[in-house]
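Apart from one protein chain that is not included, each protein chain of the complex appears where it belongs.
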Amino acid sequence: MSKQSNRNSDFIKKVINYQSVLLLVLVGLIVFFGIMNTVFLKPKVIFNVIEIIGETLIMALPMTFIITTGGIDLSVGYILTLSAIVFGATLTSTGNLALAIAACILTGTAAGAFNGLIISRTRIPPLVCTLATMSLYRGIALIIAGDKTYTGFPDAFKLISTYRIGKIVPIQITYLAVFFIVFFILYNRSSLGRNLKAIGFNENAVIYAGVDTKKIKFWIYTACGTMCAMASLVYLGRLSAAKPSMGTDLNLEVITAVVLGGTSTMGGVGSMTGTLIGVLIIGVLRKGFTIMNLSGNIYNFVLGAILIVGLIAFALIEERKKTAKKGQK
Amino acid sequence: MKKFLSLILAMAMVTSLAACSSTPTVTTTKATAAGEATTAATTAGKTGSGTGTEYGPKDAKYKVGVVPKFVAEDYFIAAERGFAKAADELGIRVTWVGDTMAQCSAQNQKNYIQSFIDQGYDAILVSALDPSSYADTLKEARDAGIKVITWDADVETDARDFFVNQAEGDMIAIKLLQGLAGDLSSYTKDKQATVALVSTTTDSPNQNAWLAAIQKEYDSKKDTDYAHIKLLTDVTYAGNDQGQADTAIKALLSKDKEIVGIIALSSNTVPAVASSREQLNLGEIKIVGVSVPESSRKDLEAGKMSAVVLWQPFDLGYLTLYVTSAVLNGKAPSGTAFVSPLSGTNMTTSFMDGTTPVLYPAEGHKIMENNVVILGEPIVWNLKNIDRFRGYPNADSGMSEFLK
Partner (left out) sequence: MENKKKFEVAKLATREVVLAIIVIIFIIFLSIFTNFNTSSGLFSFMLDVAPMIVGAIAMSLVILTGNIDISAGTIIGFVGYTAGSLAEMGYSIIVFAPAAILVGTLLAGLNGIISVKFKVPSIVVTLAMAKVHLGFYATFLPNAGWVENLTDNFTWFGFARIFNIIPYNFVVAVVVSIFFVLFMKYTKFSKKIYAVGGKRQAAIYAGINPDMTVIKTYFLEGFLLGIAGILLFTKSNEIMPSASYGREMVFITAAVVGGISIIGGRGKIIGAVIGTVLVYLMQVAMIYLGYQDYYQYALQGIIILIAVYITVTKFNKFKKKPAKFLKGGQTT
C-alpha cells in the first residue's frame, strides 16, 4: 500500500506544483475576461497580449537568473530608458539605423556591466547598488535628452514590434520564443543554471567548490543590461517616441512577474516557465481590463492581490515540500 | 491534501476577481441637485473615479471612446461632465477611461485606444499626453474606418480627423501677459518688474506651445506695452506633483528675490506658487496662471492671486462630442466656422463686473487650417465670475447660464 501511495504522491508532486496552479490561474483569467466581454477572445485581441508584454518578458528572463542568485536589479526600467534615448539621439543625429541599434545595445550592455562590476567586486548589496544606478541611468538619460522627445523612426524599424504574420500572429512570438528557449535551457539544463541556484542557496559553498561566482554574477547583470537594450528596441517599435520619462513602471513590473512565477527573492528556487506564465498573467490582466473599459488601477489592485495570494500559496507549498521530504526520510 | 489546498488557492485567486466584477454592474444615479441629467449613466465608477465610466443610452447607434490625459482631476472632471451632457442630448454612447495623474502614461493611453479599436468603436477621442507615441495606432484606427478626433492636446496632424482646441495658444499667452502687466502697472521702464515663468514638465506640448507664444508676445511688445516688465528667460519646471512643485518654486523664489510676478502654467503650479509665497513670507507677488478657478478660489479670495486664465472645459467636452457627432453623420466641419448649440450662448460673464455676458460667436466656432476647431477665446476668471465655471466642483456648478 505504501509503495502505491508513494508513486501517487510522486506524481502529484511533479504535476501539482506552483507553476501548474499558476497556469490554471492564467487559463481561469482568460476564461473570466472572455465571459466579461467576448471581444477579448478574438484572435487579434488575444494576440495583442503578446505584443504588450514583449519588453517585460525580455527583461524578466535575465531577472530570473538574478533573483535566483538572491540578488535583484531595480534599474532595469531605466537601463531601457537610457538605451532608448541613446538610440533616439544616435538615429536623429546620424540617420544611420544600424549605428543607432548598435549604440543602443552597447549602452545597455555597459550599464548592466557597471552593475555587475559593482555587485561582483564590492560588497555593496545588489539592492542598494541598483537603487543607486537606477538614479544614475535615469539622470544620464535626462542629461542626454533634456526636454527632447525623439521620434521619426523609420517604418522598417517599427515592424519589429508591429508586424503580424498572416495579419494575426504578432512577430513577437518568434523572437520571444527563441529568447525563452535559450534562457530555459541555460537555467534548467546547464551547469550555469545549477550554479545560479546554488549561489542562491549558499554562495560560500559554491565558492569553496571552486566556482568563480564573481564571474557568473558579473555576466548575469551584464546580460540583463543587454536584454534591457533589446527590450527598448521592441518598446520603441511599438511606441515610436523616446523620452526620458518612459520606463518608470517597468522596474517593478518585471520583478513582479518573476516573483509571481515562483522565483523566490531569497534565492535558490526559481522557474523560468513560471516567469513566462507570470508575464502572461500580467499581460492578460492588462488587456482584459482595458477591454472591459476599466482603468489601470483595477489592474494594480488585482495584480497586487494575486501576487500576495500567490506568494502565500508558494510559501505554503514550499513548506509542505520540506516537511514531505523530511517525512520520507 | 496538498493538491486540494493548491486547487482551493487557485480558485481563491480567480474568485478574488469577483470583487471587481461587482463594480462594473453598480448603477450610479447621480444624487445631485435637480437638473442634472446624468441619471442615464450606468456601470463602473462615478465621475472622477479612477475606473472607467459610461454615459449615454445603452442602445445608441454610435459608440465613442474618450481617452483623457488623466482622470480624477478638476479640469478633466469638468470635461467629463461636458461629455456626459452631450452624450445624453445626442444619444451617443460614451466610454470615458483613463489613469490617475500618478499612473498615466502614453503607453497606457495607447492600450485604451487599442481596446476601442478592438471593440469596434465608431470614434476615438483623445487628449494626448504625447503627440507621436501612438500616431501609428490612430492611423490604424482611421484605416479601419474609425473616426479619430483629438481635443485639448493634439497628435500628429495626419493621425486624426479633427482637433478641437480650447483656444488659440497665442490668445492664451496674450491674455496671461496682459493680465499680469495690468496688475503690475505700478512698475515702470526704469524700475522693471521681474517676472518668472513656471511650467510643468519639459515635455508637455501644450505648455511648451504656450511658453513659446508668451515669449513671442513679449518680444513683440517689449518696448511698448511690456516695457515695465522684465521677463526671465529661464523656465522653472515644477512637475505634476504637488510636493515637487512646492520644492522647485520655493527654490526659485529663494534664489531670485527680485521676482514680483509669476506666470504659472497648468493647474498644479498655481497653488504651489501661492503656498510657497506664503511659507516664505514674501511680499507682494502677482501671480497669474492657467488653472481651474475653483482650485484657486482660496487664493483669489485672499488676494494672493489676481486672476486665472482658462476656458470652460465642460464646454470643450460638450463641443468635442458635437463635432464627433457631425463627423459620424457625414456633416464634418468645413468652411470657416462650425455651429454648435453653444454658438451665440453664454460662455461666461465678464471678469470686470461679473454680469456682462461674454458670448460664443453666433456665427460658430472658428475653423483653422489642418482641421482645427477652436472652442472660443480664453477666459479671464476672478472672484467676480468664478461661479460661472461649469462642471466643477459639483455637476451642476455654473450651469444656470448654460445654453442661454
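The chains carry the letters A and B, assigned in the order they are written, with residues numbered from 1 in each.
By definition in this document, a residue touches a chain if its C-beta (ideal position, glycine included) is under 8 Å from a C-beta of that chain, and two chains touch if they have at least 3 such contacts.
Please read all numbers here as calculations on a predicted model, not as lab measurements.
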item	value
Which of A:40, A:65 or A:137 contacts the chain that the document leaves out	A:137
Residue touching the undisplayed chain, where the options are A:65, A:183 or A:299	A:299
Those residues of subunit A which, in the complete complex, touch the missing chain	72, 118, 122-125, 127-129, 131-140, 142-143, 146, 252, 255-256, 259, 264-266, 295, 297-305, 307-308, 311-312, 314-316, 319
Chain not shown, touching residues in subunit B	20, 23, 45-46, 48-51, 71-74, 77, 99-103, 202, 234, 237, 240-243, 246-248, 250-257, 271-272, 275-276, 278-282, 294-295, 297-298
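Simple rule for what comes next: only the chains that are shown with their structure count from here on.
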item	value
Rounded Å distance, subunit A centre to subunit B centre (Cα mean)	36
Residue ranges of subunit A touching subunit B (in the complex, touch as defined)	12-13, 16, 18, 21, 24-25, 28-29, 32, 36-37, 39, 42, 44-45, 48, 52, 146-149, 151, 158, 162, 238-241, 243-246, 248-249, 286-287, 290-298, 300-302, 305-306, 309-310, 312-313, 316-317, 320, 324
Footprint of subunit A on subunit B - complex, ascending	2-3, 5-7, 9-10, 12-14, 16-17, 20-21, 23-24, 44, 50-52, 54, 65, 71, 95, 97-100, 103, 105-108, 110-112, 114-115, 118-120, 130, 132-136, 201-203, 208
